[in-house]
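Missing here is one protein chain; the remaining ones are kept as they sit in the complex.
Order as written gives the chain letters A, B and C; numbering starts at 1 within each chain.
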Amino acid sequence: MSLEDLKEKLSKVVEPGDMVPRDYEKDGCLLEIKARADQVEAVAKAAREADCFLESITAVDFTNGPQIIYQFNSCTIVSRVLVRVQLSRGESVVSIGSIYDAALWYEREVFELFGIRFDNHPDLRRLLLPEDADFYPLLKDYGKVHAFRSTEEIYGE
Amino acid sequence: MGMIKDIVEGGWSLIAGMWVTIRRIYRPVVTVQYPRECLDMSPAYRGHIEFEQFPETGSHNCVACGTCMRFCPTNVIKVQGEKTHTHSEKRASLYFIDFSHCSLCGLCVVNCPTQTLKFSGEYELAHYSRWDGVIDLIQRLEESA
Amino acid sequence: MAAWQNLVNFLGPDLARIVVGVVGVLALVQVNALFLVWLERKVAAHIQLRIGPKEVGPFGILQSIVDGIKLVGKELITPRHADRKLFMLAPIAVFLPVLVSFVVIPFSERLLIRDMNVGVLLIFAFSTFNVLAVLVGGWASNNKYSLLGAVRAVAQNVAYEIPLLLAVLSVVMWSNSLQMSEIVASQSKVWHVFSMPVATLIFLICATAETNRAPFDIPEAESELVAGFHTEYSGMRFALFFLAEYSNMLIVSAVATTLFFGGWKSPPFLGFLPVPGLIWFFAKTYALIFVTIWVRWTFPRLRFDQLMNFCWKIMIPAALLHLVVYAGIIKIVR
Partner (left out) sequence: MANEFLEPITEQTFYLNMGPQHPSTHGVLRLFLKLDGEYIVEADPVIGYGHRGHEKMAESHLYEQFLPNSSRMDYLAGLIFNHGYVAAIEKMAGIEVPPRAEYIRVICAELNRISSHLLWFGTYVMDLGGFTPFLYSFDDRENILDILDRVSGSRLTYSYCRFGGVARDVDDEFITATHQFVERLRSRWDDYHNLVTKNVIFIHRAKDVGVINRELALRFGCTGPILRAAGVPYDVRKAEPYSVYSELDFEIPTGTKGDALDRYLVRVQEMEQSLHIIEQALERLPDGAIKAAVPHKVRPPRGDYYFAVESARGAVGFYIVSDGTSYPYRLKARVPSYGNLQVLTEVLPGTLVADTISILGSIDIVVPEVDR
């Protein structure tokens, strides 16, 4: 499966304007997709059909709400796709655990570290932290951090 | 027949394995009986830091600029300097490291502007109390001199 | 009064013999276990390019005595929900059959405690007792690892008992007696290891399995079941299990020596050497033990189902076939 193939599959589920090509040499990924929270499942399905594997799910906390980042990559030809989902505070996302089993743990991790809930997740317990942890350590208002910024300050949009 | 072949081949593989181990019995041992004999440390070995003694001054060159303090990831270093008289250069009067938190990254050594820090070859660093990990580098330098 | 005296007269020499024998056996068992622990550590170390014990005594030979003293000094921990009585009983029960088995082993021509006419039977009857102790210990510990280990031990020992006995049966048929001294006598010309090598191999493999030694140490399987049936045992109770393991090694090696390697007899071509039978006996026994140790430190462990398959699909048919073939041979020869 080539990158073009993946692009074609993805263009069916997101608007072409939301697909931003990235410079691999500079950024380490080839394509960035700005998705809405309700598009995540469709994007994951498209990636799965294009024979990609889920590299990681992570999140970044900004003043204007956390951002979830999904990374898909293919094991035949490098085609790293970054799916960026901007959430408002307290908003939840649909779990893609039914499409990628790897997502089950990544989502649990994001949940416990950022407090982002994943709908339809079969087992949303804490993974790395103790079961009774009532804090979300990677949020920028927890503990010692260097800065707390908005997305504009970093991506300049 | 296949089964008998499997048994014979399997048995042969076991004997080959036993041949490998029995030959080792008379080979020289490779372990070092540590407290009885010690190996030389490699020249690059990174122990905790200590002061370099410069032959020109016979002492360290620490000017207590605090670069090492700021670069230390775990805030291991505490340094204080004083001026002996108004126009003299600042000199370190207190230099403590808490080795028990040190990760031996060497950022202090790399970033030291006067190159007065170096790694020691110390490797027997187990202590009974966590306070034994606190080392006074100035005192250490004086004792070694 | 007369009856009492009669009893003493009747038992007298025999009683003295038994008392001295038991004391001697006890001493032998202890010293042997201490020596074997040291030997095992030393052999393992040299196979692995290490030195092994070296600090206590010359070549570290006193290391196991020091270890023993340490174990005696340790607290005996009983898990909270364990079956206390059985938990205490198991280490004793595992040690008892060891003592009994030594009664019939002929160490040399004269040196045997009791020359029973059912010697072989007695040894194998009591060696089966061993597994009961393991089961009791594993069950009473109230620990899942111990239980799994005990269950494995039972299945394994029951299975391997069969080919073991079948292999011994060939020897018994050949020498026409269950008496240990008779079996030794029957090997004056040819040792059974040369006349029936397959039976010897079967016996040695099964004996390794019976004593739970690697590669058949699945009841203890330290990387799977922590320590198997003796996970919860500490101090002297653990030491007794340990002692029993090494004594069992000595017993099976001694029995193998008696049954297959000519017992206390010297090798035929070395008959001119003025070496007493006792030395020959122990030399052979410890040579066999060395092989067991060597095997242990070479191979990985079998999986449980593979172990059972190996027994039921290879060992038992082979032993049965061997028995039938030898029955025919004996019929023809005699």
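Criterion: a residue touches a chain if its C-beta (ideal position, glycine included) is under 8 Å from a C-beta of that chain, and two chains touch if they have at least 3 such contacts.
Note that the structure is predicted; figures quoted are calculated from it, not measured.
S.K.: With touch defined as in the header, list the contact partners of the absent chain among those displayed.
M.R.: Taken over the complete structure, the missing chain's partners among displayed chains are A, B, C.
S.K.: Touching the left-out chain: which of C:71, C:100 or C:226?
M.R.: In the full complex, the listed residue that touches the missing chain is C:226.
S.K.: Touching the left-out chain: which of C:16, C:31, C:49 or C:158?
M.R.: The missing chain is touched by C:49.
S.K.: Even though one chain is hidden, which residues of chain B still touch it in the full complex?
M.R.: 9-11, 13-14, 16-17, 19-21, 30, 42-46, 71-73, 103-107, 110-111, 119
S.K.: Mind listing the chain A residues that contact the chain we can't see here?
M.R.: Here the touching residues of chain A are 26-29, 51, 53-56, 58, 60-61, 69, 71, 75-78, 80, 82, 100-102, 104-106, 113, 126-130, 137-138, 140, 143-147, 149, 153-156.
S.K.: Please give every residue of chain C in contact with the chain that is not shown.
M.R.: Residue positions of chain C that touch the missing chain: 44, 47-50, 144-145, 148, 214-215, 217-218, 221-226, 297-306.
One rule holds for everything that comes next: only the chains that are shown with their structure count from here on.
S.K.: Thinking of each chain as a vertex joined to the chains it touches, would you call that graph a line, ring, star, complete, or other?
M.R.: Graph shape, chains as nodes and touching pairs as edges: none of the named types, so other.
S.K.: Based on C-beta pairs in contact, work out which chain pair has the most and send it over.
M.R.: B-C
S.K.: Name the chain whose C-alpha centroid is most distant from the C-alpha centroid of chain C.
M.R.: Max centre-to-centre separation from chain C belongs to A.
S.K.: How many angstrom lie between the centres of chain A and chain C, each centre taken as the mean Cα position?
M.R.: Distance between chain centres, rounded to whole Å: 63 Å.
S.K.: From the C-alpha centre of chain B to that of chain C, how far is it in Å?
M.R.: One centre to the other, that is 50 Å.
S.K.: Under the stated contact criterion, what part of chain B meets chain C in this complex?
M.R.: It comes out as residues 7, 14, 17-18, 20-22, 24-31, 33.
S.K.: Please name which positions on chain C make contact with chain B in the complex.
M.R.: Answer in residue numbers: 43, 45-51, 54, 294-295, 297-299, 314.
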